[in-house]
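Here the complex is missing one protein chain, while the rest keep their positions.
We call the chains A, B and C, going by the order they appear; numbering starts again at 1 in every chain.
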Amino acid sequence: MTPIGRKRWAIPEGYIPAKSHGPEPEMTSHECVCILNASDKTANVTVTIYYSDRAPVAYRLTVPAERTKHVRFNNLTDPEKIPLATEFSSVIESDVPVVCQHTRLDSRQADNALLSTVAFPGDE
Amino acid sequence: MTPIGRKRWAIPEGYIPAKSHGPEPEMTSHECVCILNASDKTANVTVTIYYSDRAPVAYRLTVPAERTKHVRFNNLTDPEKIPLATEFSSVIESDVPVVCQHTRLDSRQADNALLSTVAFPGDE
Amino acid sequence: MTPIGRKRWAIPEGYIPAKSHGPEPEMTSHECVCILNASDKTANVTVTIYYSDRAPVAYRLTVPAERTKHVRFNNLTDPEKIPLATEFSSVIESDVPVVCQHTRLDSRQADNALLSTVAFPGDE
Partner (left out) sequence: MTPIGRKRWAIPEGYIPAKSHGPEPEMTSHECVCILNASDKTANVTVTIYYSDRAPVAYRLTVPAERTKHVRFNNLTDPEKIPLATEFSSVIESDVPVVCQHTRLDSRQADNALLSTVAFPGDE
């Protein structure tokens, strides 16, 4: 059976709140993409960040076979950190099928808020 | 490689809360569509607002090539503002493929709530 | 151009919280399906509620052409009310293409929480 997923995904919403309440790192405001690699091969992944006013920036990572990786955008540092309180979008490309979901924990106010959605899958 | 996305999207849920808590504009209650244009051409976009009891109203905007635009429905003013605390839906049409996601920040009560979903993609 | 949407949709999650904080009806805990009819014909819609332990129950409604309807499951009464604090799912069927989105406002605790997702579209 072919592994579930697609090789290209998009997440139009992106924003890392600049403030947090509660113990770090669990309750730190964060923006996350969860990547499931249910295939039997390592996934070589490129995450490209699109901004409103400057050129896109690409990051590389891997997800082992039959594993999940929850990637906090806050933690991407090479080639540069994503600025806080800044609007962005992301495109995720992989050499094997993966499944992507977007989640934000926003703890700017005393009690945290959450949002989540499966990302938009490309055709392949 | 063809750019990721579709040329038509729909967001059935729409409602701008009439009250807010916290500093403006960051914590102002708002309804948002994030539009990613990962193509190499400017996207000419029409956002059509559907109401429960009157005819649809259309707004026009552009998203530059390889850029994102986070559009607050609160900020659409031409030809008219969208009334607060009113139920609506939206359809987004573009001349190049884009990807759309719907988000609301609701700060009517002391601590904000969030919702988000990738919009419904049309067939093309 | 054909109207955007599908004729069949499903929402697996359904639960109307039994408690609320804040002014009615705005802040009353509720479960909602928003139905966009972007076509030029009235949509005749059947909403079927599936339970964990008894037979499904069907409700009928209409959405005018080029209009949206935000349907609170709390307000469905014919043939019977949906019990509070009870798990259910729903299937929405229409004779013209529509687009459906699921939203819950949960105000059981002092500050409200929100969730939303575009419903699952059938093939047609």
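Just a few scattered comments:
Operating definition for what follows: a residue touches a chain if its C-beta (ideal position, glycine included) is under 8 Å from a C-beta of that chain, and two chains touch if they have at least 3 such contacts.
Every value quoted in this text rests on a predicted model; they were computed, and no experiment measured them.
When the missing chain is restored to the complex, the residue among C:E24, C:D40 or C:D53 that touches it is C:D53. In the full complex, chain C touches the hidden chain at residues 8-15, 50-53, 55-56, 85, 87-89, 91, 102, 104, 106, 108-111, 113-120, 122. Although one chain is hidden here, its contacts on chain A can still be listed: residues 4-5, 21-22, 26-27, 32, 34-36, 38, 66-70, 99-101, 103, 105, 107, 110-118, 121.
The rule is simple: only the chains that are shown with their structure count from here on.
Chain contacts: chain A has residues 111, 113, 117 touching two or more partner chains.
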